[in-house]
Every structure is written in C-alpha cells, then in structure tokens.
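Of the protein chains in this complex, one is absent; all others appear in place.
Entry: subunit A
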Amino acid sequence: MKNLLKSREFWLATGIIAIIFGVTLRAPGFARFSNLADIFNNTSMLIILALGQMVVILTRSIDLSMAANLALSGMIVALINAAYPQFPIPLLMLIASLCGLALGAFNGILVWKLNIPAIVVTLGTLTIFRGTIFLLAGGQWVNASELSDGFIQMTRYNFLGMPLLSWFAILIVMAFFLFMTRTPTGRNLYAIGVNPTASVYAGINVGKAKFISFCISGLMSGFCGFLWVSRYVIGSVEVANGYELTIIAACVIGGISIAGGVGTVVGTILGALFLGIINSALPVINISPFWQMAISGSAIILAVILNARGARSKGRLILKQKSTAENGGKT
C-alpha cells in the first residue's frame, strides 16, 4: 500500500480520474464509456509513439526524428496506395513498419558505430526525412480521393465494439509490457540507463542496445505512419510536424526520466492519456482550444518538477559525463 501511494503511476491515474470527474460535473456525457473509448482511440498513436520514445530515453538517448520518420513512412505507403489501389493493405502496413525500422536503424547505426550524440543524429535525420518526403511526392499531397477505400477503413474497422486503431494500440502496449519486464533485452535497456559503466562490466553491449532501442522507436514510427495516413486521410510533408516534442512530453509526464533508466510502460501510457484527455476536455468545458498548448506546457513543467523530487541525489551527475561510461571497460 505504501508503495502504491509512492508510485507515480498511481498519482497520475488519480489525476486523470479527477480530471474526468471534474469535466463530467460540467458536461455529463464526458465520462460515458463511448466517449472515453473515443478519447483512447484518438490517443492510440500517441501511446504507441511514446512507448517507442520511452525505450530510447531509457538508454539516455533521445529520438527527435520520430515524427519525420512517421511522415516519411506514411508518405511512402500513401504513394504506393495511390498508384496501385489493388496492393494488399496488410502488406502496406508491413512496408510502412519496415521502412520506419530501416530509418530507425540508420539513426541507431550512427549512434552506435560513430558515437555521435543521439540528439544531433536525430536532429539531422529529422530534416533529412522531411526533405525526402518532399522529393518523393514532388511537393504534392496525397489526399482522400487518391487513397483506396480499404486503406482508409483500416483504422476505422469495428472489431468487438472498438475501432481497429484502438486494438493495435492495446496489442502493442501488451507487447511492450512483456518486452520491458520479461525479456533480458528489455531489462538491459534499464540497466544501461541507470549505469552504463556497470552495464559494460555486466557484459551488456551498450552500443548495440542503443541501436536496438532506435530500431524499436523507428518501427513504431513507421507503423504509426501507416495508421496516421489511414486515420487522417492525408499524406504530406506537414504530417505530424512538431509532433516529436509532443511525444517526448507524453513520456516526461508519464515519469520517464530524461537522464535515463527510470520509467514504466504504464506511466508512459498514462502520460499520453493525460495529454489526450486534456485535449478532448477543453472544448467540452468551453475553454478555447487555444489554451491547450499552454496547459500541456505547464503539465510538462509540473511533471518534471515532480520527477526531480523522486529522483536520486545530485551525485548522479558525475556518472552522466559523456562517453566515459561507454568505453569504461576498455580504456
């Protein structure tokens, strides 16, 4: 019980329930199951992306290229679909995922083999990916009339009372939960974030694990690229512009420490849901949507302050120094 009260997930969940309760007082329909399921559906992609980002942040890296990766993978399948409407949709989903995986692996290789800081690599690939979309599509949009019906219906298809989009999110959440808590690779990611030097001594290949984490975030981005095009029925350069920071915001609110090693799947989901609920609650209680940005900004700052309180003492900073950790065992 004491652990439960201390856990961040508990308080975040309480906060979310309080918001739902508060909004329901003003707008009775808000807490209806169908509405909450709707909110979950709208937040599905953010949840998937935030989980991908979580894995990267756990290893003390960051992936700023996720949104651009999403847009590029989405554009590729949108173009294929526009050109060959008969092309099987599940295969498109696979292509988008593999494309995202390849782009993520490219980030990962640069971080692993060339030792360039992740923030620099992904800042660079972010602009490269966006530019590539423009080249591929010749500056054009792919809009609703060009996409095949099967593609558009993919995320909307109703299965056991929920759209497929929600089911995808649920499946991925479960996969992540098993991966992070039940597999050695998942546990290694935590170990690296907490103490890279000790991880090297424990026989973990730190660089390779970072590579894997980038592959995962890339895979999630690519998969969401497919979902995004299907859901919002558009492929363009501007897709998900600036979304990379929203993804990181969801992680931070969910209690992922930017210093690495701290964070859970449940926390990340709650962080994403928190942003999703705020977004859909504002119009309901008659607050102009223009408030949304400032509110999520304040939520991030508040979350960081809370994170820092729970974090360990400042002595930790010594370990954070540069590459001493990575080559610790060998120099």
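We adopt the following convention: contacts are C-beta pairs under 8 Å (C-beta built on N, C-alpha and C of every residue); 3 or more make two chains touch, one makes a residue touch a chain; residues count from 1.
What we mean here is this: contacts and distances are computed from a predicted model.
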Any idea which of "Cytochrome bc1 complex cytochrome c subunit", "Sugar ABC transporter ATP-binding protein", "Carbon monoxide dehydrogenase" or "Autoinducer 2 import system permease protein LsrD" UniProt assigns to the chain that's been left out? "Autoinducer 2 import system permease protein LsrD"
Options A:Ile80, A:Ile170, A:Ala198 or A:Val304, residue touching the unrepresented chain: A:Val304
With the full complex in mind, choose from A:Leu12, A:Val252 or A:Leu270 the residue touching the hidden chain. A:Val252
Only one of A:Ile80, A:Ile234 or A:Ile295 touches the unshown chain, namely A:Ile295
Would you write out the residues of subunit A that touch the absent chain, in ascending order? 62, 64, 110, 113-117, 119-121, 123-128, 130-132, 134-135, 139, 207, 237, 241-242, 245, 248-249, 252, 258-259, 288, 290-301, 303-305, 308, 314, 317-318, 321-323, 326-327, 330-331
